[in-house]
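In what follows, a single structure is set out as structure tokens and then discussed.
All protein chains of the complex are present and in place, except for one that has been dropped.
Chain nomenclature is as follows: A, B and C, assigned in order of appearance, with residue numbering initiated at 1 for each chain independently.
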Amino acid sequence: MQKIGVFVCWCGSNIAATVDVQAVSDALAREPGVVFSTNYQYMCSQAGQDMIQEKIRELGLTGVVVCSCSPRMHEATFRKACEKAGLNPYMVEIANIREQCSWIHKDKLSGTEKAVLLGKAAVAKVHLNTPLTAGESPVTKRALVIGGGIAGIQTALDIAEAGFPVDIVEKKPTIGGKMTQIDKTFPTLDCAACILTPKMVDAAQNENINILSYSEVEAVKGFVGNFTVTIRRKARFVDETKCTGCGLCTEKCPQKKVPNEFNLGLDTRRAIYIPFAQAVPKAAAIDPNYCTMLKTGKCGVCSKVCTVGAIDYQQKDELLEREYGAIVAATGFEPISMDKFDEFAYSQSPDVVTSLEFERLMNAAGPTGGTLLRPSDGTHPHTLVFVQCVGSRCDGGEKGKPYCSKICCMYTAKHAMLTREKYPDTEVYVFYIDVRTPGKNFDEFYRRAVEEYGVHYVKGMVGKVVPENGKLKVQASDLLGGQQLHIDADMVVLAAAVEPDKSARPLATMLTASMDTNDFFTEAHPKLRPVESPTAGVFLSGACQGPKDIPETVAQAGAAAAKVIGLLSKDRLTCNPCVARSDELMCNGCSACEKVCPYGAITYIDKEFRGPNRTTLLRRVAQVNPAVCQGCGACTVACPSGAMDLQGFSNAQIMAEVDAICK
Amino acid sequence: MKKLPLSQLDAFFAALAAGQELYIPAGDAGTAAFTPWREGLKLTPALNTSRSAKDLFFPQVENLVDFKVTGKQIEIIENRAPAKPFVIFGVRACDCRSFDILDKVFLADPADTYYKTRRENGTIVTLACTEPEETCFCTALGIDPANPAGDVSGWIAEDTLYLQANTGKGSALLETLPMLEEGEKPELDQPVFDRLPLKDLDWSAFGGERMMEHFNSPKWASLAESCLGCGSCTFVCPTCQCYDIKDFNTGSEIKRFRCWDSCMYSDFTLMSAGQPRPTQLERFRQRFMHKLVYYPSTHEGEFGCVGCGRCLQKCPISMNIVKVAGTLGKEETP
Amino acid sequence: MQERIKAKAIELLESGVCGRVLGWKTGEFFYDVTPAVFESREEIERDFVFGPFCGANLSKYLIAESRKGGKVGAFLKPCDTYSFQQLQKEHRILPENVYAVGVQCGGMCDIDAIRAAGIKGVLDVEEQGDSLLVHTLYGDKSLDRAAALSERCRVCKSKKILGCAELIGEQGEEQPSARFEQVAELEAMTPEERFAFWRGELSRCIRCNACRNVCPACSCEKCVFDNPSSGAENKAPANSFEENLFHIIRAFHVAGRCTDCGECSRVCPQHIPLHLLNRKFIKDINELYGPYQAGADMDAKPPLVNFQADDPEPSVVRERGTNP
Partner (left out) sequence: MQVNETFKPTVVAFCCNWCSYAGADLAGTNRLQYPADVKIIRIPCSCRLNPLFILRAFQRGADGVILCGCHPGDCHYTTGNYYARRRMTLLFSMLDYLGIERERTRVEWVSAAEGAKFAETMNDFVETVTRLGENRRLEDLRCKSE
């Protein structure tokens, strides 16, 4: 019989307000095996932990039940505390009487009743707990960063600086990401390219960093410390090692009519191209959708002009399989499509542009060479209307996103300010719901736009934009002025909401990392573990976790790197001891368990058993590799004889909980 | 002797059921069972029930005692179903004989009070056989299927039921039934009993005598080799009397119950040291040795079998006491 | 047929291909055939029988027989061969120790079917074309052969012999079968009717374990129902819950592995139509995840250890329009 101590936490008033903690500890004191039961204000505090440790030592407790917050919160805390007092950490069970009881039940009577039952279930389970010892698994000392934007680059640089090899997988032909398309950065107005491209070069030159551009992750297997990742290196039809990036081919290619994605389709490029001048790797790529040679077999101009013979029309996609100890998701964001926002006439007039397009129109390397010209007729615009929150903060979510995209207020202020600075003859209107400027020097920046640069900030939404006679008729409401405004604008700029990159969802599935309903990666804890995914060994960097500006992204990228470095600096990891175990005496050797194991943790051996009457029997039996098993339990149900059981969540333990709850 | 026109059988059952619970064999061949009588229930056309009549005295599952746990206290509660008088109508001669065999086990000192109470409260009305099955061999065991025992013996001849009380309990029962008239049953000529294929079964080789010779016979190996180790023979057998005592934890109390056990099962008489009969051969041998040798050795040569033939019909692989006795009893041909 | 099989059995023994052969042994009557291992010509000539009452599926015996050393010969009917293959897939039968001979089958009779037709005191049966002449203690009776067939043979799904070293008789084919009709009839009932139906059937269960012990799929070293530490041990049908529990879990454990050989229903002393539980799973699997016949394909992954990303959701059960 176990000697169980029960510790009921008040969590201040979080639990005690709707659960009678005294009644819970009294009721649990009457359970068989319970030798001590008490309640205390904050069990997780040092004083609370001390109390548990003291009772373990004093009473020789063999099991501990803590009725407190979710085990996802403090199970590890209490396990550690008990371990220090000499109790096996797996002899501790948590009854979740906060998230799953006190916080959701207003009625104290029913809340208390339920808390008692949850406590009884935990006591019933502890009766069947057995001390478990964690095994160890080795750590592959190499990291994978998925996404080569500023987040990925920064994470990779920091990991590489600490001395660990790291691979960056980038789906585009160059790293750099969205930041390469940005002209100036708020609130300092320094040039994005000037601060980004040196980092790109650093990454390329760092011997610990291996850039796999034009590549995508195809499959992920394994677990923390031991991932095996399949990476597809897409055929770029140019030998990256030979290409010098001279750009001759991109000038000679006869296929000139390819929309240039770097400039968001505002101009064109050739079928063979280098995305932009500072691309890393500085190597051309052939766009198979437009290349005449690849499509018809006739042309070959690039091959003829290339002096180093880098062109290879026969190149095929290549699959690499690499081992990693840690994976960082840095897949970034995309502005949402404007298809559903026809009221702003985005599809009707080329002079209605998104903010990112506006960045290109302002950029010296952009389609207009940095001169602000209307895409429709190349004339200089005089009246500009900026619309904020296009697709952000939308209720219902049908059309847009429920969240604030966070960066739009600041970049719109930047755009307005820069326009007024370069072209003092322009009138600039900004329509907003709220102006949100919570960042260092952000509000000052916004105020400069209004006060120094005379940008007209109007609280209210634009209702309709109608192209008419070369003008854009803007109908809007001025909520503070209490009037309808009609503005004849030359250009309208839409601050499109941001959303996670489309590649994030399938990647999350491969990583078994969870996502929220907006497809942003979820962090292990929103406050305390913001750069870790709940899946061990998977970390989050940049806007894939939520909308972020550049400084925040870089900060998180560094934080993710620190977590990865912490992981890779260990030689071995402690395994989860809650793994499957096969009872060889009952095993039929039928292979059902092996077929459902996602980790290949189960193997079979032929083993000799003593039979009746001094006979021996050779039987095939399953064995579980505890370093590989992750403890999902699929095998335990596939096994008809019940030979396969899961430590820490055994059949008997779960049934004991069921019994306690249903009583 | 009393008699009753069969046309009044329903009224007769109703009158019997008015005084106590009445069980009659009902249902189709193959699934017939002793069933509590209710308006409209008819006698089965089958010769006998699928399970034997022993169920009514020795049910498959019986709650013996409860242990109630309150906090850290355990209370012991005797949990015996209240004794109620009942009548079983239509018991065949073979099953009726099985009660004698069970009595010698359960009523011997110390008596099994659960069984004893049921025996005292039960009145057995037998029914003579007229259409035996080819699997019947009670006659070879000295049972007269045409003249069954019981508290009351019954015969159906033409369209009349004849009843003869054999015990005080039987007489008392018949006296409560006003619709019965006096009458004598005619002599019945039943040559079919002489045509039964198993009527000449010779079990003279068995009994308490040649115990070790039979026990050590090499023939068990081939007899037992295809036994599946199920309990169907045991559970349909009217004389099998082994049981297991188990505890069932309801969460708030322990219900200690007994249930039929089968010596064919691998956990039969399982002990901490293991299974004393480790393979199916030993378990199979146990069942037949018990019926043919052990029981007779302690009960004046009486076999632990009544020749009802149920195991012949029910064994999944058609291995049965007739085949075993036939094989073992055959003298070795040199 | 019987003579050809006996000759083959003798040949296998005398040529040294097998040290023993598994077949059917004659009994006291014409119908009480017992599976048996034969080791000599004399035994075979005296006792070996193959006829319309050799319903027992011998495959399960091969689990033990294939581990006893030496090679065992086995005569398998078409449906037995599905079990034979399924058990090889599960590594229960060691195929290298088995010499399997497929024997074609014209459908097996069931003495209980003859008794159910109201025929008593059966002494012998003569096959006369499509009917049977039954000699009884009470004179001769005639019966359609079809009426004497066991249910599984009336809805025979396949006469194909799988995975045997040689055949006696013609190779057959899978054939259309009405085996799911009764399941569909039950599905069409109201839940109350179904509940009443199954209570009526399962309440007869005496937990003799004949269904389990004869079942080729139920070949666990230790069954959960016999294992006191499994939490599911139950030795007797103490009440309706335990009757349900045993039969639901047993059917679930063999789901995707059950070849529908029908042995469970054949051996049930209480005539519970247990095959209707297994066939429900088979029908559901066929309808929800695509046709699957356990034992037919040595490589196909059994449906319960397999999945498709677009499998139907469990709510399909609630939404299915059988009855409100």
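As a convention for this text, a contact is a pair of C-beta atoms (placed from the backbone, for glycine too) under 8 Å apart; a residue touches a chain by one contact, two chains touch by 3 or more.
Keep in mind it's a predicted model, so treat the numbers as computed, not measured.
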Among shown chains, those touching the left-out chain: A, B, C
Among B:K169, B:K255, B:R277 or B:R310, which residue is in contact with the omitted chain in the full complex? B:K255
Given the contact definition stated above, which residue among A:A29, A:L266 or A:M655 touches the chain not shown here? A:M655
In the whole complex, of A:C44, A:M91 or A:A508, the residue touching the missing chain would be A:A508
Considering the complete complex, of A:K55, A:R79 or A:K114, the missing chain is touched by A:K114
Across the whole complex, the chain not displayed is touched by chain A residues 70-73, 96, 98-101, 103-107, 110-111, 113-114, 117-118, 121, 508-509, 512, 514-517, 522, 534-535, 578, 596, 598, 630-634, 636-638, 646, 649, 651, 654-655, 657-659, 661-663
Residues of chain C in contact with the chain not shown: 183, 186-187, 191-199, 224, 231-232, 238-239, 241-242, 244-245, 248-249, 251-252, 255, 277, 280-281, 284-285, 288-289, 303-309, 311-318, 322
Interface with the undisplayed chain - residues on chain B: 248, 250-253, 255
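The working rule: only the chains that are shown with their structure count from here on.
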So which chain is the furthest away from chain C, centre to centre on CA atoms? A
What pair of chains is linked by the most C-beta contacts? B-C
Taking each chain's centre as the mean of its CA atoms, chain B sits from chain C at a distance in Å of 30
How many angstrom lie between the centres of chain A and chain B, each centre taken as the mean Cα position? 72
Residue ranges of chain B touching at least 2 other chains are none
Chain C touches at least 2 other chains through residues none
Complex contacts: residues of chain C adjacent to chain B: 27-29, 31-37, 56, 61, 111-112, 115-116, 118, 120-123, 136-138, 204, 206-210, 212-214, 226, 235-238, 263, 266-267, 269-271
Mind pulling up the chain B residues that touch chain A in the complex? 69, 71-72, 249, 251-252, 275, 278-279
Residue numbers of chain C touching chain A in their complex, please. 67, 90-92, 219-224, 227, 229-232, 253-254, 301-302, 304-306
